[in-house]
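With one protein chain removed, the remaining protein chains of the complex are shown where they sit.
Going in written order, the chains are labelled A, B and C, and every chain counts its residues from 1.
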Amino acid sequence: MNWTLNLVLLTFLVGTAFAMIMLKDLLAAAVVFSAYSLIMAIMWSQLRAPDLALTEAAVGAGVTTVLFVITIFRTVRKENR
Amino acid sequence: MKKLFVILALAALGVVLLWVVGKMPEMGDSRTPDKTHVVPRYIEDGVKEAGAENLITDVILNYRGYDTMGEVAVIFSALCAVIALLDREKRGVSRSAVDASQVRSSRIVRVTVRILFPVIFLFAVYLILHGENSAGGGFQGGAVIGASIIVFTLVFTLIESTRDIPLTLRVILESLSVLTFLAVGFIGVFKGVEFLTYILPGLSPGVAGALRSQVFMMSIEIAIGVAVGAIFTSIVFAMIKEENFELEPHIPEP
Amino acid sequence: MNASFNHPVLIVVVPLLFAALCPIIGLIRRSLVVWLALFGTACTSFLALSLIGRVTPGNDLSYHLGGWEPPWGIEIRIDTFGLLMVCVISTLGILLVLYSWKYMERELPANRLSYYYTLLMLIYTAMLGFSITGDIFNMFVFMEIFAITSYALVAVTGEKRALRAAFKYLLMGATSSVCVLLAITFLYSVTGSLNMLDISNTLAELSPDYIRVALAALVFFITGFSVKAALFPVHVWLPEAHSIAPSPVSALLSALVIKMGVFGIFRILFTVYGPGFANETANWKSLNEVVAWAAALSILAGAAFAIAQKDLKLMIAYSSISHIGYIVLGICLLSYHGTAGGFYNVLAHAMGKASFFLVAGCFLYKKGFRRIEDLKGLGRSMPISSGAFALASLSVIGLPPSAGFIAKWNILWGCLDSRKYLFAGVVLLGSVLAAVYCLKVVYYLFFTGPRMRDTRIEEAPAAMYVPAALLSLGTLFFGIFSGLILPSLNSASRILMIR
Partner (left out) sequence: MNWSRIFQNLNYAVSLLLFLMGLYTLAMKPNLIKKIMGLNILETSVFLFIVSIGMVDSGQAPVMAHGAAQQVVVNPIPQALILTGIVVAVSTTAVSLSLCIRIHQKYGSLDACEILGREVA
């Protein structure tokens, strides 16, 4: 396991999670969620879990994000409305 | 005020958790309890006993197959919950926000998706069928199938997508994974062994037994893949249909 | 076919089979789905009840799925308590499906009805699986199934407040599930196993380094399951969700689903950790004490809030919090009378509270009455429903000769046994408060309003009042014939304490 890469990935995870919490635009937050899931997928492959990486990439970054986007389209886009 | 209070409470929780984690087995150590107590048998004998080279497939389909049956039931219940809340799309008339968008998807996107769609589908089939001896399996492949159909729907329209897949077939496919699990389990029950046993009596253990076990696992994998794909598709279809558009006449595409 | 050998797993698998068949049958004929669900629950309860002779205290029925022996594969382990839960769940299942037949026809459009019954069958599957499993991760999976289905069942009518209640329930429920998963993570990291008995053996001789982690896991387990059980500080989701859901769903949630949280607490405290936990019994005991205090507060707070309510279903919902308190208090007294009484209250409360909600549903169905004051004189117009309510309230208050009395008597005995006189006072006070809120309704039903029978109001359909009446007769039956169950519960609890 590569410690530098691990450190970078962990930093990115916290960073994207923080951005997701702070963004007022929900659509942007959903896109950041997709990025978060992708970084998580890379993290899984770093942790020697290729099955999880595939699942996370398809389910987390794919399906869940699409569900978020659809919901945002059908409801509101800004957080404070 | 409330914010400060919550942050302080969470910080306190964090310190306590850190104090707990400080005593936990070190990460990456191969002598921790979780790697010495139960796991060695899976690693040493898993391939021989359970019949797949991918140990994760062994665990989720064979050693802990009952959990996976529960997992299939979880996603099936999620589908039932979504449909009980939102209802299914009305076929051929449903329009979605995507269909009604003023920004039409460009020709480049449409052509790309038309070309990519079969490739993604093929990759999903590979994942499902190859889950035995490399990374992949029913869930992964099913999710990719679902995602590919979802992308197709987002680029083309809900009307077009629902026209292609008959509803009756989809309802049957959704229950398929649960039913296949039960069918495989009941074969064992009728033969007088435990539920979800793949190696049946009357078969010499060895090549034939391994083959039979592989057939069972493979059929479950395929069923999970197809069902998960169908379930994700149905969930997304139920969510994107706009109820306001339902009664409008269908506008043919230019 | 070796059915008796595979008996334990069939209890879980048969309702799942019917759940998967429901949507397909719904495609062919929608009216068939309710019959299919009835048949499925009947089969399940036949299987569950025929298990009775095979499980005796101290002699658990163990079943290895896929033929893999326990620490490697998943084990189903049925003990006396699990057997009690299974029988209660599956028997109540038939009555609730029967009740839903007429009630839900009016609440839901026909095309969604088949999915309502699918959800119902799935929630039974999950609760049955949860009660008899011997593996903590398997427990989590089944917990998720009944959690997801119960969120949907609360919101299934699409009524405005129901949606809000369901969302609140979902947020708290999902957070509690994550707590349980985190606890499983902690526990797995120090024991390396997922099988309950195996973990319990490992915990007994845990290296002192890891005790802290195991205790953190215990705390997270208790927190997570307390939310599911709606103990006092984390009960906030319950009143709204239980009162606004359609009546059969309210009965289901109150009578069975919150009991699953209690059963989880019980499994973790006694089966997984147990008195022998790492020579650290002091910590284990003090945690029991804390949970018992939360339970005592639940008893009082639930009953006090119930008295203040004007809405009938809201009152019944708060009363559930009080009764969950009784069950948990009984379990955490560390006295075998208390544990037996707590589990007897599972039975008594399931029947009494389900009957309450079903009767409330009958009133709603006929007249749209929600408020207690509107019930004036209904005792003469709807004698069977009102009679069922009066009979069930005996059990909810805890008056002889009802099942509730036996339960509270044993819990009281347990309090005196372990010299917790304060808790004994709480048990008695809770009963007094329960008498106040139950008798208020009975008073409005029978002793106010017109002297004559109002012929414009008739009973609800027989499919609705018969289940309610049967359940309240059941409380009476198990009050008089308590010797059927109580001795085996007593001896099973005694074995639990010795180990």
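Basically, a contact is a pair of C-beta atoms (placed from the backbone, for glycine too) under 8 Å apart; a residue touches a chain by one contact, two chains touch by 3 or more.
In this text, all values refer to a predicted model and were calculated from it rather than measured experimentally.
Peer 1: Could you run through the displayed chains and say which ones the absent chain touches?
Peer 2: A, B, C
Peer 1: Of C:Ala42, C:Leu61 or C:Leu182, which residue touches the hidden chain?
Peer 2: C:Leu182
Peer 1: Consider the whole complex, including the chain that is not shown, and state which of C:Ile89, C:Ala152 or C:Ile265 touches that chain.
Peer 2: C:Ala152
Peer 1: Which residue numbers on subunit B touch the omitted chain?
Peer 2: Residues 2-3, 6-7, 10-11, 13-14, 17-19, 21-22, 24-30, 32, 34-35, 38-39, 42-43, 46-47, 53-56, 58-60, 64, 67-68, 70-71, 74-75, 77-78, 81-82, 85-86, 133-135, 139, 235, 238-239, 243 of subunit B touch the chain that is not shown.
Peer 1: Hey, which subunit C residues sit against the chain that's not shown?
Peer 2: Considering the whole complex, subunit C reaches the absent chain at 137, 141, 144, 148, 151-152, 155, 158, 160-161, 163-164, 166-167, 170-171, 174-175, 177-178, 181-182, 184-185, 188-189, 194.
Peer 1: Which positions on subunit A touch the chain that was left off?
Peer 2: 1, 6-7, 10, 13-14, 17-18, 20-21, 26, 29-30, 33, 36-37, 40, 43-44, 47-52, 55-56, 59-60, 63-64, 67-68, 70-72, 74-76, 79-81
Operating definition for what follows: only the chains that are shown with their structure count from here on.
Peer 1: Averaged over CA atoms, how far is the centre of subunit A from the centre of subunit C? Could you give it in whole Å?
Peer 2: Between these chains, centre-to-centre, one finds 37 Å.
Peer 1: Going through subunit A residue by residue, note those that touch at least 2 other chains and give them in order.
Peer 2: None at all.
Peer 1: Going by the contact rule at the top, pick out the subunit A residues touching subunit B in the complex.
Peer 2: It comes out as residues 1, 50-51, 53-55, 58-59, 62-63, 66-67, 70-71, 73-74.
Peer 1: For a test of understanding, state which residues of subunit B touch subunit A in their complex under the given definition.
Peer 2: 28, 54, 56, 97-98, 127, 135-137, 139-140, 143-144, 146-147, 150, 154, 232, 235-236, 239-240, 242
Peer 1: Okay, in this complex, where on subunit C does subunit B touch?
Peer 2: Touching subunit B: residues 1-3, 5-6, 9-10, 13, 16-17, 19-21, 23-24, 27, 63-68, 71-74, 111-112, 115-116, 118-119, 122, 125-126, 129, 135, 137-138, 141-142, 144-145, 148-149, 151-153, 155-156, 158, 186, 188-194, 198, 202, 209-210, 212-213, 216 of subunit C.
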